[in-house]
Structure formats: structure tokens, C-alpha cells
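A protein chain is absent from this complex, but the other protein chains hold their places.
Lettered A and B in written order, each chain numbered from 1.
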Amino acid sequence: MSNAVEQRSDCTWTPKVVAFVCNWCTYTGADLAGTSRLKMDPNVRVIKLPCSSRVNPLFIIKAFERGADGVIVSGCHTGDCHYSTGNYHARRRFAILHDLLQFMGVEEDRVTFAWVSASEGNKWQQVVNETTARVRQLGPFGSMQDQSGGTL
Amino acid sequence: MSALQDTARKLLNDGTVSVVIGYEAGARGVRPAFITAPDQADKLIFDKRCVQNLATYLNPRRKQVAQLGKAAVVVKGCDARAVAGMIREKQIDRNNIVILAMRCGGVLQHPEADAELTAETVSIRCAGCTAREPKLFDHLFGELPPEPPVNAHRIEQIAALERMSPAERWNFWTEELSRCIRCHACREACPMCFCVRCTAEKSQPQWIDPSSTPHANRAWQTMRVLHQAGRCVDCLECERACPEHIPLGLLARYVADAVERRFEYKASDDPSVAAPIGVYRTDDDEEFIR
Partner (left out) sequence: MTHKFLSHQELSSLVADLLAAKTRVIAPVRAKDDPEQIDYQLIQCFEEATFGVRLPRRSLKEFFLPPTEVLLHYKQTKAGVEIREVPTVAPPQVIFGAMPCDVAGLATVDKVMDWDYSDELWFGRREASTIVSFLCSAMDATCFCTAVGLGPESASGSDVLFTPVDGGYVANLITPRGEALLHNYGSKASDAQLATAQEKQRDARRKVEPNLPAVSAELGGWLASNFDHPTWKTIALRCHGCGACAAVCPTCHCFDIVDEHESADEGVRRRNWDSCQTSLFTLHASGHNPRASQSERFRQRIQHKFSIYPSRFGEILCTGCGRCSRVCPGGMDLPTILGELVNLSQAKPEVSGQ
């Protein structure tokens, strides 16, 4: 654990961003960005889910716990959900999570919510690059790391 | 008082219910009463020391209470919202509960030190009360008292937190949550935490580490309050139960305010009103989404 913290604080730190994306829209959009050879920051790790509503807020919390410095959550535009209503439900959930994370002291720029459709390769490029740039500026999320030992 | 006692006696006598869950005199003020015999009904009291939300005892997981049979429960207007929530989420059947609602003018923050209700002594949960006249009831008791004095402590705390920078807020919660020992008393005392298997207890995979460590405590409290979004009735039982005096009500109130701000929803004592998370509007705000 302490090795991880040391790595983070030296000047070779690069941000780790985890992206939870829906299979039907955003993942396809990200694929399009790739096949179009759009230049994107390589620090994003993509996790494919069937729908944005599969994103349990716990995933985002766990991502930060396990070393992420930023998180992207992206799905279909409302009205276009492959499962009709998934992203409507997700939108409400994300709204509360967005507010609560800030109340807990997580900087707003660390978590980006987006709707990226299958044809929006350019938008995916922008989301990735802008998120990573903002997270790079904020620095590592090292304070989330556990210090092993008791509470005293 | 006697109207409540008379009704309780009658309900038990004619077999409408097998137990009346209410308040009786206890070691440091009042305590929950489980009246099963009509001649014990005169133990029932109601006054400003009756802070506890008794709706928690209706949780079907509480076998030893459920075994007693059909219950009547004494609730304040705020507590009735929890009963409505349990009905809404199919934990109890409306026909299987008799609701004895009390008009209420506020309760004490420290009921063991019986005192006059003032802005200093009134419970922080009473600030902004809109439930003095309960609307969910089978029987309604008491005279409508004046509005409680306002203890603005909690509202001021939230405002102060909102003025802080993210780093300051982070440090505030790190400090407060450092005392969390993962006893989960907050969960057990909460009327709306009725899951038979809590996410925190799932070990394959272990979503929330069970130890009292900074990251795990944060994950636990964040998750619990998120699972309560739109369901929490702001009764502050979580905060009252916490043996480490963590201001859990701050989180509860903040999320309740966020839910109201975003979805125009306040915890309702009407079981037919849908809770906000679980329904949606096509025009919900998405300013925060790129």
C-alpha cells in the first residue's frame, strides 16, 4: 500500500481514470473514436456494462478506493436507451450521487457524467481528454488510500 | 393521554390488535412500550420526551415483535412517514397495522433531561416540521400545539459545510468518520433499513470493507445514505443510536434537501405517492451531465 502512495507523489504520476460505459451507445462511440484514430489520453480504463443504469454508485466509490483519480460514467442520451428507460433511472441516481460526493469533499471535476451516442466518437474524445486534463490538474486521489493500522 | 389509553384498551379488548406499540415511563424518561394486556393500557404516555421513531419495530425482520400479532403503533407525524414508507415498499400491509397518530409540537434533543421546549432544548429533527398534524392515521389524538421553536444547528452546519472548499469538507468528514467503529447501530435503528441482507454484509465480493478504516467508513456511510435517498424520513434515529456521536443526520438531511431540490419531493406520509428514486420524469434536470 505504501508503495502505491509513494508512486503517486513523485513527478511521474499519471492520472488513472476509470470509465463505466454502456455497451450500446458509449462503448460503440468509444470504438468509433478509436477506429477514427482520434488522439486520446491513454489513462482511461474502460469498463463495459449493458446500460448506464447498471452503474451502482458503489462502483464509483470502489474505483476511488482502489486507486482511481477520476471516474467517467457515460451512457445513451435519454430517449435512446437500448432498454428504453434505464438511463432515466440512472439520471436520478447520478444526480444525487453527484451532489453527495461533493458534500463529502470529492472535487466535482473528478467525476464526469456524460451521454455519448454510438456516433459521437468526437464527443468521447473530448470527454476523455477534458476529464483527464482536469484530474491531472487536481492531482492524485491519494487521500482515499487506507493507512493500515488501528484508528488510534 | 386518556383518549389514547382508552383507544388502546378498546383495540386490545375487542381483539382488533394483539399489541399496542407506544411510549411508557422508563429509566431516563420514556421507553418503547409493548402493551399486550388491556389493563396495561394506562402505561401509555405521550409528551415531548417521546423522541424515538417507533415505526422501526414494524420491520418484519423483528420476529419477536411480529410474533405478538397485529399491532397498533403510536406515531408522531414525522414517524408516520416511515410507516408510509414501509407500506409503500410492501414491508407491511396497510390493513395489518392500526396507526395511532399524535399531534405534536416538538420533542426534546435530550429527553432524559426533561425541560421546557426552547430553541436550545428542542430536537434538531424538529426544524422545518410540516407534520404536526399527521395525515396518515386510523385514530388521531391530542390538541394541535404551537409550532416548535427552531433549533437551527443542523441547518447552519450544512450551510457552513457548503461554504467550505472540497478539501475542507473532505477533512471534516475524515475527522467525523474516524470515530465510526462499523457497529451499524445507525442501520439497525433506522426504520427504512430493513434489508434482510445488507450490501455491507456481502463478502463475495466485499463491496464495502468491514473494518473501521478511513476509506471503508466513508464507503459505508456514503452508501447507506445513498440507499436512503428519497426514502429517509429524517427522523435522526441513526444519529441518536450512534455510540460515537457522529452527526449522521447531517448526511441524511443533506440528501433529503438534494432530493427536494432536484425532484420536488419531501418524505411523504401518503403511501400512494411514489418515492423519487425508482420513478423518473423525462424532463429531469441533466445540467450536470455532459
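To be clear about the criterion, a contact is a pair of C-beta atoms (placed from the backbone, for glycine too) under 8 Å apart; a residue touches a chain by one contact, two chains touch by 3 or more.
Since the model is a prediction, treat every value here as computed from it, not as a measurement.
A.B. asks: In the full complex, which of B:226, B:241 or B:277 touches the chain missing from this view?
C.D. replies: Of the candidates B:226, B:241 or B:277, B:241 is in touch with the missing chain.
A.B. asks: Have a look at B:62, B:261 or B:281 and name the one touching the chain we're not showing.
C.D. replies: Checking each option in B:62, B:261 or B:281, the one touching the absent chain turns out to be B:62.
A.B. asks: Pick from B:117, B:189 or B:226: which residue touches the chain that isn't shown?
C.D. replies: B:189
A.B. asks: For review purposes, identify every residue of subunit B that touches the missing chain, sorted by number.
C.D. replies: Those residues of subunit B that touch the unshown chain are 26-28, 30-32, 34, 52, 56-57, 61-65, 67-68, 112, 176, 181-185, 187-189, 201, 206, 209-213, 237, 240-245, 247.
Just so it is clear, only the chains that are shown with their structure count from here on.
A.B. asks: Touching residues of subunit A toward subunit B in the complex: what are they?
C.D. replies: 57-58, 61-62, 65, 78-79, 85, 88-89, 91-108, 112-115, 123, 127, 143-148, 151
A.B. asks: Given the complex with subunit A, which residues does subunit B contribute to the contact?
C.D. replies: 161-162, 166-174, 178-179, 181, 199, 207-208, 212-216, 218-219, 222-223, 225-226, 229-230, 251, 254-255, 258-259, 262-263, 276-278, 280-282, 284-286, 288-290
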